[in-house]
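Only a single protein chain was left out; the remaining protein chains are all shown in position.
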Amino acid sequence: MARIPTKHGRFLEEFHPGDVYRHKRGKTLSEGLFAMFTDVAFTTNALAKNRRYAQAYGFRDLVAPPGLVMNVVFSQSVEDVSENGRANLEYIDMRFGAPVCVGDTLEAESIVLGVRASSRERDRGVVHVQTTGWNQHGEVVLTYQRKVQVWKGDPDAPVSEGEVAPRDVAVSLTLPAYDPARGYRDLAHLTGDDTYIENFRPGDVFEHYRGRVITTDHVMLTGMLDNTSQVHCNQWMIDQEPERFLGGQLIVYGGIPFSLCLGLSSPDVGDNALGDVRYPTGRHTAPVFAGDTVFATTEVRALRELPGRPDLGLLDTVLRGHKFVRKGGTAERVEIFHLEREIAVKRRSHYA
Amino acid sequence: MARIPTKHGRFLEEFHPGDVYRHKRGKTLSEGLFAMFTDVAFTTNALAKNRRYAQAYGFRDLVAPPGLVMNVVFSQSVEDVSENGRANLEYIDMRFGAPVCVGDTLEAESIVLGVRASSRERDRGVVHVQTTGWNQHGEVVLTYQRKVQVWKGDPDAPVSEGEVAPRDVAVSLTLPAYDPARGYRDLAHLTGDDTYIENFRPGDVFEHYRGRVITTDHVMLTGMLDNTSQVHCNQWMIDQEPERFLGGQLIVYGGIPFSLCLGLSSPDVGDNALGDVRYPTGRHTAPVFAGDTVFATTEVRALRELPGRPDLGLLDTVLRGHKFVRKGGTAERVEIFHLEREIAVKRRSHYA
Partner (left out) sequence: MARIPTKHGRFLEEFHPGDVYRHKRGKTLSEGLFAMFTDVAFTTNALAKNRRYAQAYGFRDLVAPPGLVMNVVFSQSVEDVSENGRANLEYIDMRFGAPVCVGDTLEAESIVLGVRASSRERDRGVVHVQTTGWNQHGEVVLTYQRKVQVWKGDPDAPVSEGEVAPRDVAVSLTLPAYDPARGYRDLAHLTGDDTYIENFRPGDVFEHYRGRVITTDHVMLTGMLDNTSQVHCNQWMIDQEPERFLGGQLIVYGGIPFSLCLGLSSPDVGDNALGDVRYPTGRHTAPVFAGDTVFATTEVRALRELPGRPDLGLLDTVLRGHKFVRKGGTAERVEIFHLEREIAVKRRSHYA
């Protein structure tokens, strides 16, 4: 009888710059995943809630919020890239393309851009990948780079260090054309009246009003995304070597605070967005655990034109997430998430 | 840099009798929300479970149980009416109209009927609203009044006390016509055989058999409804001032025990219902917390005719919910919910 200790996911020594992984499975955005992930994250944008509104704006159906698109593409890359990861370090140049509607099927692939062993700790290193996802029509919906800290399987194994240039993936946010015949003004009461592009000023910092506690439901949410990374769901593994894992407990998958911070910001900066355009950089600055209540702020950095779309403006922001950690008698505010974020926002002059 | 402390939801001093709020967003009842909320509440009515059955009865698709319709309309009113509420006091004259099927999109508005400052506590008062929801065809699906206790933002702010008359909203339960050609008897095994209108007698009190514990999943369920009231999900806020909040912990959103009590009663009084007609009054008589097991009883008050529908009878009941609370060595039964409930129930003579 041959006992076969199966393994999924690569260790550091198995990555080679230039390798391309065509990710397995793909994922249809069912109404189950869509509703659960969108609503739990407190998204308020009516494109993701109200089919009548979404279709009046020219979309095929309810539109997935950017956090859901990111999560579905990202999660497909987990088995190949980060199932044996220790920490997700950075998102770079994340750009959105075709809108994703409920019922679309997304598939994805990644190319290894870089591999580097840690100079301090011989059991880990950093992998740099570029991941791209597309829909059932072959239209790119998302592309981004990320850096992730990955365990070595064997500390003595040689590592294929090196770098290759990122691919030039042509993608930019594709939106239905502006058409006054659509009757936008008759729908204007369905969104906030203080979140048009004209409402924002560089320097504004919004302390978003709402917070939401993360419960053990994070295990279920992560499973629904097909994200199989064991640090989010394998309690036994953590309990065996708690000192090896951040915080010594199940760590909440970063895509959950990512989506939640976007959602918490939604009524203040995203209610009249037609889509997110680009995240130049992002990172998880502290881990999140079950029991933490997540809050968010948005800083407006600039307002810009969107080429070819006089009906829209580009809102250039920084989205930050935080939680509070009690230390002795006081509570310390700990930043957990940092995302540079460019949003395509409606002009009041054209829509309200 | 301008820090902008955002706020959502009104405080008592911001309500004015006669004001109308067109609620934002609206909500498409996706199969995700439908399945989660219907099944978790232990609803047994086959109209909400079996498409073949629902369509044979003349409905477009699976039919939302009344608790889901209530929750989707109610939750749309939360941001405008009760995000800063302390307690929901009473539902009044809740009436159902067009049936709601999976895939329908509901939108809603509320009118402020009354505002009254508390005579005893200067930091709160009562707001009285009338909320109406309709589907994508403009057909009213639900209308009701409710009274809610709301915090003041500034204890010294003047309050616009007063009252206006409720609107006369024409709505009554709309059901597919009775048609013997539909083959009802061939489907009769799919529902209980002891829940036709002929089975009930005034004075009957049903102690419903099942109970269900509320876990921390209440946070997720509430989020799926777009109910953003902070007392249900912001653990940090509660922990800062526990004495300010009922029970000093996250309180379960009332719509969950509301739906759950309806569901628990379903196999005994609702299995052969075609719809709920009217809830003259209802209230949450004690808070519910994670860990509580909810039970329900139904008292039959009267049997009445349903004008124009000889195939149906009106079952006039009181639905009560309760839980048990340990005090010392004994357990006290605590009523948590009280709902006068009129149900349109099939006659065995026509269906079985």
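Residue numbering begins at 1 within each chain, and the chains themselves are lettered A and B in the order written.
Here is the rule we use: a contact is a pair of C-beta atoms (placed from the backbone, for glycine too) under 8 Å apart; a residue touches a chain by one contact, two chains touch by 3 or more.
Because the structure is predicted, anything quoted here is derived from the model rather than measured.
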Among B:P99, B:G114 or B:G192, residue touching the chain not depicted: B:G192
Among A:E13, A:D61, A:D204 or A:D217, residue touching the chain not depicted: A:D217
Absent-chain contact - pick from A:E31, A:D204, A:D292 or A:D316: A:E31
Those residues of subunit A which, in the complete complex, touch the missing chain: 1-8, 22, 24-28, 30-33, 35-36, 79, 103, 105, 107, 136, 216-217, 219-220, 223-226, 228, 230, 233-237, 250
Residue numbers in subunit B that touch the chain omitted from display: 30-36, 39-42, 44, 46, 49-53, 62, 102, 189-192, 201, 203-213, 215-217, 267-268, 271, 291, 293, 295, 299, 323-324
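We adopt the following convention: only the chains that are shown with their structure count from here on.
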Intercentroid distance (Cα basis), subunit B paired with subunit A, Å: 34
